[in-house]
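In this view, the complex is presented without one of its protein chains, the others remaining in place.
This part shows chain A:
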């Protein structure tokens, strides 16, 4: 290999290592027997995993997070797909402005979103409610669905829709029988992003959390802030596993489909 190629490979390897380095710290820590976060661990045990599954505050926040994330996923899929259709297919004035507004939640710093939402939701009584979390997380997740679905729609062969209509399918049937099945892989991708966006969200969630309702990431955050609870490391490791399997699953599905086509 030429020196330039060697250098490129080395740079890529170092970058990858840098990105996964936290994993090599967190995962071993989660198996530590120590009452504090300790790296490298002196003694090994599963006590922090046991603690997670027996402590109600951890379980409650996990269930709350899952419920919120599932609702956010469904809601942002519907809204994001509709928005993507409007942005890619629509012809109307100020289309660029509409696109900008839809994408705004990812551009505005989350702290500002959190603060603004907190001020309003406090008056509406929406803080510490699942609805409040779902509303905010959906706004943050929709742009990701819009991005994946619009790119699928932009490369979509509209002659297929014309063919369907020419063969007697109305607009709704055409969408359901031709468009939707063909962009489904992108919807699945968008769904994974939406789910992770909600399930991972800390910044705005800190504002909305309280004794009545706390999500898992916020529980982890206070687990480190307030009492240095090594359960956090165990939760992190499990989350890592879940996230990895989600993305690996999406990757495998894509491979299988490509092999079939």
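Keep in mind that, in the parts below, a residue touches a chain if its C-beta (ideal position, glycine included) is under 8 Å from a C-beta of that chain, and two chains touch if they have at least 3 such contacts; residues count from 1.
Keep in mind that, in the parts below, contacts and distances are computed from a predicted model.
> Can you pick, from "Putative spermidine/putrescine transport system ATP-binding protein", "Cytochrome P450", "Amino acid/amide ABC transporter membrane protein 1, HAAT family" or "Threonine/serine exporter family protein", the UniProt protein name of the chain not displayed?
Checked against "Putative spermidine/putrescine transport system ATP-binding protein", "Cytochrome P450", "Amino acid/amide ABC transporter membrane protein 1, HAAT family" or "Threonine/serine exporter family protein": the hidden chain maps to "Putative spermidine/putrescine transport system ATP-binding protein".
> Touching the left-out chain: which of A:85, A:103, A:135 or A:182?
From the options A:85, A:103, A:135 or A:182, the contact with the absent chain belongs to A:182.
> May I ask which residue of A:163, A:242 or A:255 touches the chain that does not appear here?
A:163
> State which residues belonging to chain A touch the missing partner chain.
157, 159-160, 162-170, 173-174, 177-178, 181-182, 260-261
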